[in-house]
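As you look at this complex, bear in mind that one protein chain is not there, while each of the others sits in place.
All chains are identified by letter, namely A, B and C, in their written order; residue positions are counted from 1 within each chain.
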């Protein structure tokens, strides 16, 4: 079967599962790859799957609740969801449990234990890992800029929470500016550029998004300010830029890329199938963030693949090219 | 006494000034324009004192260069507002342009110039359809363009499944980052200013341009006087679509990667820029001089706030408060002139 | 007994007859053709998701009837969710926080109305207000002692069978708003001034009060909408109402309320919301590509406008769009 949602199948057949997947968002490359990674896994597991139903929540908690409820109404066997509101999703999860549906929380949690399995990277850890590297690289001294995602979005808040704790523990570190870059390259670029014009004396950039780091690099270059150590994420565009900067040599640039792998959704599907077969699955499957540094950069950077790729993937190169063109 | 009064027994003190004089011209400069440029000046002063380096020309040029996408889309919005319309689809058209630019650039044998032309044509095409829709039905522009915006967003989300393909070639990226003759001004700034002058000349100096104002001020009167109202409406939206596409290209040149949402804030910001510049949503007023000031105010204000490291929620509040103050002031000025 | 249903009510239902038929027809067809649609989970989900839209669109309808528009409804709904979450910091706890949230909505509405009365275009006034309100909500949201008042939210989120309490509240509120606009003296002034403010001022009608009241209601209903959202999401989220702005305007439009003011009936918001919600639900339940839902909304908007244009009732609506903002004519005190 294909990844395209088919007509409502009704009840699960004995040959395979009806899998419901709610795509919380496909508005940026990471979230798009998360969905693609799931669809790619359904190809691999097609023997166990009768039908796949995909809904789109477009980052709207209410839509997501409705979508999950519509899957329950359609009688799916398993639901994989990335909760947008950890509390709001709870009643829907309880309805799913009442209907004997296995629920896998992928890449975001819920304020309940009414679920089958939860797979994620700890976002606080994510933020702290980059921050610790930055503090160490700067020798515990320096004025730094923090680039957040969107204030109020849990991922953004949790990552910064993790980072903040590290910075507060380092008395020599001064956070001179906290910018909301919306995980967007252009926004980060503009903000950092205007900041540099006012205050070029910056020693490091802590960023919680790959494209924002790229934007920050471009802003430094545009302002003619020498590059400084920056943290980032495992986006191929950043890795390419990073390795070309290494190739040029002689800049003050160094980086770490912390990763929240998009294959979490694939893992979620495998867990779902196992659970539906009645196998025992880990309830809370919290993964360590993957880390890329100058030492192992070469193993990850893919000069032959598009910038948009997040390199921690289980998809084939063909699938990646099909996704990002 | 005015030369125009043949049998006048009433006197008007204003008629002392000879018609067409400099004083008369200055008197007819809309108050909003004074305010808008006053605001620009205030922002410049703030910038000058707010940072160590002070306000240098290179810095100012960089700020304006970065504002080029907004500048161009604000031109588009102004044309439509003058025509008594509003185009809420400019943001989605910019996104479409960005997505198409990356997609076309990735095709074998693509050249930046061809890509640009095709994308601008596509934007103009979307604008043409919008214009036809609004000109030949009585659908109010606010809602018509809201609807087309929704449809456009739906279509590109469906087509890309959320994930735009391709990438922006260095040739295009140079638009935003390249230095013109070694100055800090980017080519995109020149594109913006060039369009500003060109559109300004058409609006102010040509019969067709004047008719945009006539159509905006009173479409019924214009129609009965033989002005091709529908043609002007279609032309306004068509121009808006094409210009929004240019803005989309400049944006993706700046950001480097297409996105489904990056241009969303540009829709209302373009309206705000035009309004700060003195365009009234009732139609028939608005100018390129004013819109330039509107864009400059928005860009400078953001820079001021950024350079004070003002957190983004507070920035939202400050932006909103400045806008409210501007609007209140404008309405006060308009009314006192009317008395 | 036709006299029981006041002439105004029957007129407004007749005027939107096609819409009522469409709404009822869609429900029947969906229930017959899509089995999943009939399940209690689906019905409850549909009603719960409709409650905020109904509330916010009702407020929007009043603002639009008054000749304005309210782009701040989404931000106000978001702020409501945040104010609710500050209940620990408020003396009196959750119920007081709830009251406070509604008052905040009302006040934002009043300020919008005051700005509009001062001559600012409503579109821009409420847009600016939305920025300020959203900024404030984001600031408050990051205060450390924010928490969801679970008890209160659970109570508000109660369902009777599949029917959520707030869906009933929304319905009652809608009828009340309709009654106010069509049967109260001030509501009539809202309609009159919305259609032709100049004349209303010349006649000495209480235009200022009517405008303030209309925007205040819009703010209050947006806050109620925010409450309805919290009962689903359980989360303080300043951005949660962002889609409500366009959805509420679309609903008002489909309801046949002229964006130029004064024409149409708040009552029609009900069938309009039903049409939008049922089609959305059917699209989800049949596994149609969800992106078609966005396209559908746009097309529905266009269709609605097309239909009302054809149905034209002799009121010269479209050209009046360019009417200047609410400004008192020069020379009249």
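Convention: a residue touches a chain if its C-beta (ideal position, glycine included) is under 8 Å from a C-beta of that chain, and two chains touch if they have at least 3 such contacts.
What we mean here is this: contacts and distances are computed from a predicted model.
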As a check of understanding, state which of "Phosphate-specific transport system accessory protein PhoU", "Acyl-CoA dehydrogenase family protein", "Multicomponent K+:H+ antiporter subunit F" or "Sugar ABC transporter ATP-binding protein" is the UniProt name of the chain not shown. "Sugar ABC transporter ATP-binding protein"
Considering the entire complex, write down the shown chains that touch the omitted one. B, C
Identified contact with the non-displayed chain, of C:16, C:56, C:192 or C:239: C:192
Taking the full complex into account, find the residue in B:73, B:227, B:293 or B:322 that is in contact with the omitted chain. B:227
Where chain B meets the left-out chain, the residues are 2-15, 17, 19-20, 24, 28, 205-208, 210-211, 213-214, 217-218, 220-228, 284-285, 339
Over the whole complex, note the residues of chain C touching the chain we left out. 6-8, 11, 183-186, 188-189, 191-192, 195-196, 199-200, 202-205, 262-263, 313-316, 331-333
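We take it that only the chains that are shown with their structure count from here on.
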Considering only which chains touch which, how would you classify the arrangement: line, ring, star, complete or other? complete
If you tally C-beta contacts per chain pair, the winner is B-C
Taking each chain's centre as the mean of its CA atoms, chain B sits from chain C at a distance in Å of 30
By the touch rule stated above, which residues of chain B touch at least two different other chains? 157, 161, 311-313
The positions of chain C in contact with two or more other chains are 138, 142, 289, 291
In the complex formed with chain C, which residues of chain A make contact? 4-8, 10, 53-56, 60-62, 65-67, 69-70, 72-75, 85-88, 90-91, 95, 99, 111, 150-152, 157
Which of the residues in chain C come into contact with chain B in the complex? 69, 115, 118-121, 123-125, 127-139, 142, 246, 249-250, 253, 259-260, 289, 291-299, 301-302, 305-306, 309, 312, 317-319, 321-325, 327, 330-331
Contacts from chain B onto chain C in the complex sit at residues 84, 133, 137-144, 146-151, 153-155, 157-158, 161, 216, 219-220, 268, 271-272, 275, 280-283, 311-321, 323-324, 327-328, 330-332, 334-335, 338-339
